[in-house]
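Have a look at the structure below before the remarks.
Removed from the display is one protein chain of the complex; every other protein chain stays in position.
So, subunit A:
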Amino acid sequence: MAPKIPQQSPLQHSDTVATAGGIPQHAAHPTGWRRWVLTTNHKEIGTLYLIFSLTMFFVGGIFALVVRAELFQPGLQLVEPEFFNQMTTMHGLIMVFAAVMPAFTGLANWMIPLQIGAPDMALPRLNNFSFWLLPVSFTLLLSTLLMPGGGPNFGWTFYAPLSTTYAPSSTTFFILALHIAGISSILGAINIIATILNMRAPGMRLMDMPLFVWTWLITAFLLIAVMPVLAGVITMMLMDINFGTSFFDAGGGGDPVLFQHLFWFFGHPEVYIMILPAFGIVSAIIPTFARKPLFGYASMVYATAAIALLSFLVWAHHMFVVGLPLVAELFFMYSTMLIAVPTGVKIFNWVTTLFRGSISFESPMLFALAFVVLFTIGGFSGLMLAISPADFQYHDTYFVVAHFHYVLVPGAIFAIMAGVYYWLPKWTGHYPNETLAKWHFWFSVIGVNLTFFPMHFAGLAGMPRRIPDYALQFADFNFVSSIGAFFFGASQLLFVLVIVLCVRGGKKAPAKAWEGAVDLEWTVPSPAPLHTFETPPVFQSTDK
């Protein structure tokens, strides 16, 4: 989705440089591959992130289809169980760390400077570094599949001792790859926080910021707080595997449950890292196409902050059956249920924004509306899982798989797609082909529900997750899920088609591509020139 960018004056401050004597490397903006590899421009780096994410979305998708193909019928059909385990693991790791997170970072790169009236990210070279760590990291991670003994096969949550004592030897490479991805996330988050806190246009107060910026500010805080904890826990794994330590070995006085505590202290904020920016995108799109200001702007900000704070206090709801003390079961059950309150505020605000609005149903709006409905389903099943005694039944069944795929696929990924359709006119100067986009939307909605809705039933009836075979009574549900998965996967090719067509041409978009759009990004031309807001705009607060 490379934007068509007119060749512009290459330097921000050629005057300054000229008077100061000049640095030799201040040459014209390079072209060809050098332009992309060496760039410090937030729009180009944003594009790189988005292309990388889309590529990895298909890689992770193919892994998922291997899983669904195997589960199409009961019995061992296509792949060895060992390989099946590697596929479930790699699917999760790639989708979380290489598809969803970089997609949001790419959107942040493109849109945050435009939405706050900044000339670029606060630390542009560091920005490029954050991106290029990702291809390095995931090349290393994917290469483990080709190593002797195979790749990681213990699920994306890599619980010890499966991931230490009983792990394939490639696990060390998996740990190091994840370290690189973690460095990338932390540096990216530092950059985003510095940009938001320091680069806003004069006159823009924090409470004037668009919600996508707000949600990313809070997400960046979460990233900086928990990615180092992930680094810590995988370092302990590395030590247990290679240096004989006993962190997760009860024989030496350690505890495998310690792994789960540390992992989920990272892991639960991590799932909000993957959904808060989605809230921000939806909060931009719904008011635009309902042609009404967002209902309850301030409460949206406070709800986001509340969700982020609570995310540090709920991690053990992933561990209800591991053998926690009763008081921990109760504490984590109630704290988890509490999250429904700020989330409910958000859903209420979106619905109330729609109420008596002049709604039109362009493709971004369709995805955003589907997000509200289907994410809510995922939220409700999450509430069911939060109930500790009930979770004893649901734990590690397909019900959990259904739950988190509802919040991640029609949640996070639909919001990303909504954002892509919403901002493509700004990136390329053309509207996406609305007919194809609508086909993509309907195929996706049908595919998602065909795939994941039956998993609720299979799970409630007791089908365990991460097992390549299942009892006969689950055959019909799995049959439907597999068909849905292939349908959903194939319909994503339409997404690529729409993007490619949009980059190459299409109906010209004006600066303000959508009638009801209000934020600063719609004041710059479409496509956005390489450099925008070199002189900060004066922001007029509208008191939301």
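Following the convention adopted for this analysis, a contact is a pair of C-beta atoms (placed from the backbone, for glycine too) under 8 Å apart; a residue touches a chain by one contact, two chains touch by 3 or more; residues count from 1.
As a working rule, contacts and distances are computed from a predicted model.
Peer 1: Name the chain not shown, per its UniProt record: "Sulfate transport system permease protein CysT", "ABC transporter family substrate-binding protein", "Indolepyruvate oxidoreductase subunit beta family protein" or "cytochrome-c oxidase"?
Peer 2: Checked against "Sulfate transport system permease protein CysT", "ABC transporter family substrate-binding protein", "Indolepyruvate oxidoreductase subunit beta family protein" or "cytochrome-c oxidase": the hidden chain maps to "cytochrome-c oxidase".
Peer 1: Can you say which of A:N198, A:S360, A:Q473 or A:S541 touches the chain missing from this structure?
Peer 2: Answer from the full complex: A:N198 touches the omitted chain.
Peer 1: Who touches the missing chain here, A:A122, A:L162, A:I339 or A:A513?
Peer 2: A:A122
Peer 1: Quick one: say which of A:G32, A:G253 or A:P389 touches the chain that got left out.
Peer 2: Once the missing chain is taken into account, the touching residue is A:G253.
Peer 1: Go through subunit A and note every residue touching the omitted chain.
Peer 2: Residues 10-13, 16-17, 20-21, 23, 25-27, 29-30, 34-35, 37-41, 118-120, 122-126, 128-129, 131-133, 135-137, 139-140, 169-170, 172-173, 176-177, 179-180, 183, 186, 189-191, 193-195, 197-199, 202, 224-229, 231-233, 235-236, 238-239, 242-247, 250-255, 257-258, 261-262, 265, 323, 325-326, 531, 534-536 of subunit A touch the chain that is not shown.
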